[in-house]
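Just dropping this structure here.
What follows is part of the complex, with its chains left where they were.
Labels run A, B and C following the written order; every chain starts at residue 1.
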Amino acid sequence: STKLRKHIISPYDRRYRAWEIFLILLVIYSAWICPFELAFLRYLSKTLFHVDNMVNGFFAIDIVVTFFVAFLDRKSYLLVDDRKTIAVRYLTSWFILDVCSTVPFQYISLLFQKHGGDLGFKLLNMLRLWRLRRVSSLFARLEKDIRFNYFWTRCTKLVLVTLFAVHCAGCFNYFIADRYPDARRTWIGAVMPNFRAQSLWIRYVTAMYWSITTLTTTGYGDLHAENPREMLFDIFYMLFNLGLTAYLIGNMTNLVVHGTSRTRKFRDKIQAASEFAARNQLPQQIKDQMLSHIFLQFKTEGFKQQETLNGLPKGIQSSVANYLFFPVVRNVYLFNGVSQNFIYQVVAEMQADYFPPKEDVVHQREAPTELYILVSGAVEYKLHSNGIEQVQGRAYAGDMFGEVGVLCDTPQPFTISTTELTQILRLRRTAFINIVRGSIKDGTLIMNNLLQKL
Amino acid sequence: STKLRKHIISPYDRRYRAWEIFLILLVIYSAWICPFELAFLRYLSKTLFHVDNMVNGFFAIDIVVTFFVAFLDRKSYLLVDDRKTIAVRYLTSWFILDVCSTVPFQYISLLFQKHGGDLGFKLLNMLRLWRLRRVSSLFARLEKDIRFNYFWTRCTKLVLVTLFAVHCAGCFNYFIADRYPDARRTWIGAVMPNFRAQSLWIRYVTAMYWSITTLTTTGYGDLHAENPREMLFDIFYMLFNLGLTAYLIGNMTNLVVHGTSRTRKFRDKIQAASEFAARNQLPQQIKDQMLSHIFLQFKTEGFKQQETLNGLPKGIQSSVANYLFFPVVRNVYLFNGVSQNFIYQVVAEMQADYFPPKEDVVHQREAPTELYILVSGAVEYKLHSNGIEQVQGRAYAGDMFGEVGVLCDTPQPFTISTTELTQILRLRRTAFINIVRGSIKDGTLIMNNLLQKL
Amino acid sequence: STKLRKHIISPYDRRYRAWEIFLILLVIYSAWICPFELAFLRYLSKTLFHVDNMVNGFFAIDIVVTFFVAFLDRKSYLLVDDRKTIAVRYLTSWFILDVCSTVPFQYISLLFQKHGGDLGFKLLNMLRLWRLRRVSSLFARLEKDIRFNYFWTRCTKLVLVTLFAVHCAGCFNYFIADRYPDARRTWIGAVMPNFRAQSLWIRYVTAMYWSITTLTTTGYGDLHAENPREMLFDIFYMLFNLGLTAYLIGNMTNLVVHGTSRTRKFRDKIQAASEFAARNQLPQQIKDQMLSHIFLQFKTEGFKQQETLNGLPKGIQSSVANYLFFPVVRNVYLFNGVSQNFIYQVVAEMQADYFPPKEDVVHQREAPTELYILVSGAVEYKLHSNGIEQVQGRAYAGDMFGEVGVLCDTPQPFTISTTELTQILRLRRTAFINIVRGSIKDGTLIMNNLLQKL
């Protein structure tokens, strides 16, 4: 939203983002075509030649564009839009590599030879793979973007890496066989003596088949290295595969552990509560309350307002509490007429909780330690005497309970239990008394409100 | 237990649960037979045809039944039994897929052809696999059900997934070979030239053998892809296997880590305590007390009443404490005659602990910070003077100790140590003094009780 | 150490432990010989026959002995030595299986046939593998015994499980081949047509070679299933291997994660401290103090007396504190003449810390919050004024510092820093003041001691 200098593009600009996505598609194309051209296409067709040049052109444009894109300074966290600073930063970082990966070597090779089949230039072409850094930084960004599922982002990345490794190794292995003097003593020639005469499709599928057979360590053995050159390549590929497989498994383990941790914690809690109830032979009613409470916690992990809030600084906590609870607290009868300042201080000390149906919030005869305001749902007042339980009344959203105990310092007169899913604000007695002490006028108003009600 | 409208079935109804389990069995049958029919049975036998139709019939019935099953609303956590809401919900979610997976395509294909061997209809038949979502949701439920062991539930799920993958891949690979024009250039035809003449059993076992050899990456190589079509299928199957294997290992690691964490923590604690004792050259007696305490903690993880309780809201905590400790505390001599309200408040502040035999609970000359009530087990009073230790008395379940120190604010006169496994309630001095201050009458009674005893 | 009834053996008795170890060795022999006899020995040699019977005899003796071994009750944690209870417990648990695994089936088979080569009896012989439960329970015990390294205990267990699986599968696979009618169409017969004529050693090694090749999923393919019977066995073996491999990897991951956690935590701390120092451009001296402190913490994890103590109940904490600190604190000049009770209370509030050389313990002008007693090592008093640092004195083991600040409530007059590795007891000012207030006589003595010194 901040304004940048003229002709300078923000890296967060929508059009620039689209351009980046477009380049990523070209990168994927480059990553696939580069090894493929090296291995299977002795001579490039005209169409492919032009497509390659066009792709190079787009990356050349991007090099120019980068000189006009602002960047985020790592120290001040501000966008830098000074053209000179941008240029210096780019020139001293990736500029040279970007240029190298864009130079049309095939074009240059034509100046020396006719068909662009020169090996050296072909290998220089592999510099294009430098462009893959864009994909890598895209994924680093996606992993931090909660709009995308972490599990699938990570899996996609791993699948792409694996496919790229398979493709490269397959192409390179074919490349070695293709250049080997004795065609019959190559991995493909041993089973397909005239392999060069086969269709491109068959050769490519066979190369991929060999590559994936080796990567997954299946190793049927129908295709295998036949000469030292291939053996050497195989040795390096298998060593790489060992690392890649371990990396894949490590990542999957990480995702599985992360993905199941909630369920496991839930099970552990339920188990502990059940065992506790069984060992102490608690009555069924208390056991049900325990289990349904843990179940609600699990289902509504998001409801944990308090925990999320506690991680934030005090300023934001106040903003949120005011926005959410101020309207509720102001309309409670007890705070009728008190000053706004007083209510602000009360709200800042409030804590919100959810209770499942049929749970006891307060127990008869309990010491009064908290004050409660109902935000949603409903509760019942129950009186236990001589073993008989009588419902004495009900309270709904906007009502308050426990205030008599807190203000008069007497044990709770009723057991209060929820009848449905209920959100309740709690205020500790000590905090409340402190606030009241700080403002005697409001304290008098509150006592009047209480007396009027009684 | 809540009443639903007429003709509406609760999803928790026993008979409905049984019907679901019955359907799951049919799903497993479907999952096995669908790929099998596709690959091995060119023409269905009459029996199988009728069995398939019957199975479809049951799923058709379930579609109708679903319109009469209440569901749990995700927001209010209440069962919705309104027929219209149920219908709308089902029609907008899985209805169409459920219907598609139930249409008897084999029947329809008979209208067009004679033997129902048409490939298109056979592939449409694979839509039945959609039914597997039922198995998936069953396992999601089982994992949260503590009546079933997590390790084995999870393992069963993984084994079923693996078996299904093996079965499908084996069938599909045979399917490809079966349809390939040149039977000798197929994976099975290369070693079994007249494979179509072999018995169904041999062909099925061979297909499964190939499939599992590939999935586990054993890859003997006796059976392997012979033509591009099979290679292509193999490539995808091996890629899938890579993911599946990583997923299996990830899950197993997760289970192993979770399963051994208790033992590891125990070892770490014992190790730290032993090292501590060795470094400080503690006498054997203190070291034994330390180790036996840690050992008891490990053995009786379930005994950790306090931790389980602390995770629950205050209301439930009071319920449990009252149920468990009220009868014990009321009968202690010190609280003879005091009001119920007083005892309720005392109970709410109590903490329960277990002590192994021969552990010192209180030390002579220690500052009095807590009051103790014996729930079970027994303790000895010991007097140390001039290096001699004399047993002065014993206390049993229902007795109290430490009250003199707390009420008269003098150091503990005795060392008190357990003689067997003992459960003790503790009450902090400050909490107790606060309760006493709030009710002077009860305080006087307590002092009288104490004086009478002394 | 507790006395048991006559003729009842304690499970912790040394001789009984030795007998158990002896049986474990026999179990390992049984586990190896059972599958081996089944597969490779059509007719048992006389020697082997007698050895087997002797082994069975020992296990028969153990069945009898078990009726005389006390056991630990899971509820009361006491040894039960009542002969009837022991008998009931054994008869209702493992008695029948123990007997079945001890019956000499080979002997019985001789009554029916001549050479004991009957298949049914041979399979019954496999019941002996039930004895393996002893190995399993041995490892469960070893894992909790800190005298044995967790990593190697666990690894040994996994290696034994793997070897047993390899041995069993190898034997069983040979067993299948041996009984197959067409010897040339078996996994071993295909490469070794007259395999039955080969030496036992060659056949056993070949079977093991096949087994391990399959288990590790290497699958060279030189030996592979040739008929449906072998394929079927292979399918089950490979499925089992998938699980076993995942289990091995899961365990190894668990051990690696556990084993490297300390180093990783240390690195994280050092890294955070270094980055902190670099960012804030702290002087080298402060940075060195930070790093050497973290380094000492890492090296002397065992020194963390406080953390280990805090996990123990109060009674044990007092025992340890008294044993360790009482002699030190009593001899400090400030507590000259005060009552033992007073010192006991002071000791209970003490905390012990280690400081590396050249670390500042107290800063000049700091508010006095703690009192320090040197247990070992030495410190220097330094005075900073006008940017010059002057050493004013030294203190050694048994000396005290910070007491003037605490008792007179003035800022610390000196910077006090260690000159070597130093152990220091700390006592918080508030705790000390509270203790002094509780005993005015001792307070006066302390003030006198302080005045005399000044």
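Here is the rule we use: a contact is a pair of C-beta atoms (placed from the backbone, for glycine too) under 8 Å apart; a residue touches a chain by one contact, two chains touch by 3 or more.
These figures come from a predicted structure and were not determined experimentally.
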| item | value |
| --- | --- |
| Total identical subunits in the assembly as filed, 3 in place | 4 |
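The definition used in the following text is that only the chains that are shown with their structure count from here on.
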| item | value |
| --- | --- |
| Size of the rotation, in steps of 5 degrees, that lays the CA trace of chain B over chain C | 90 |
| Inter-chain centre distance, chain A versus chain C - centres from mean C-alpha coordinates, in Å | 37 |
| Numbers and ranges of chain B residues touching at least 2 other chains | 217-221, 245, 249, 251, 253-254, 257 |
| Residues on chain A engaged by chain C in the complex (per definition of touch) | 217, 219-221, 249, 253 |
| Chain A residues touching chain B - in the complex, by the definition given at the top | 155, 159, 162-163, 201-202, 205-206, 208-209, 212-213, 215-222, 245, 248-249, 251-257, 260, 263-264, 266-267, 269-276, 279-280, 282-283, 286, 289-290, 293-294, 296, 299, 353, 355-357, 359-363, 365-367, 369-370, 409, 411, 417, 420-421 |
| Chain B - residues contacting chain A, complex | 76-78, 143-144, 146, 150, 214, 217-221, 224-225, 228, 231-232, 234-235, 238-239, 241-243, 245-247, 249-251, 253-254, 257-258, 302-305, 307-309, 311-316, 318-320, 322-324, 340-341, 344-345, 348, 435, 438 |
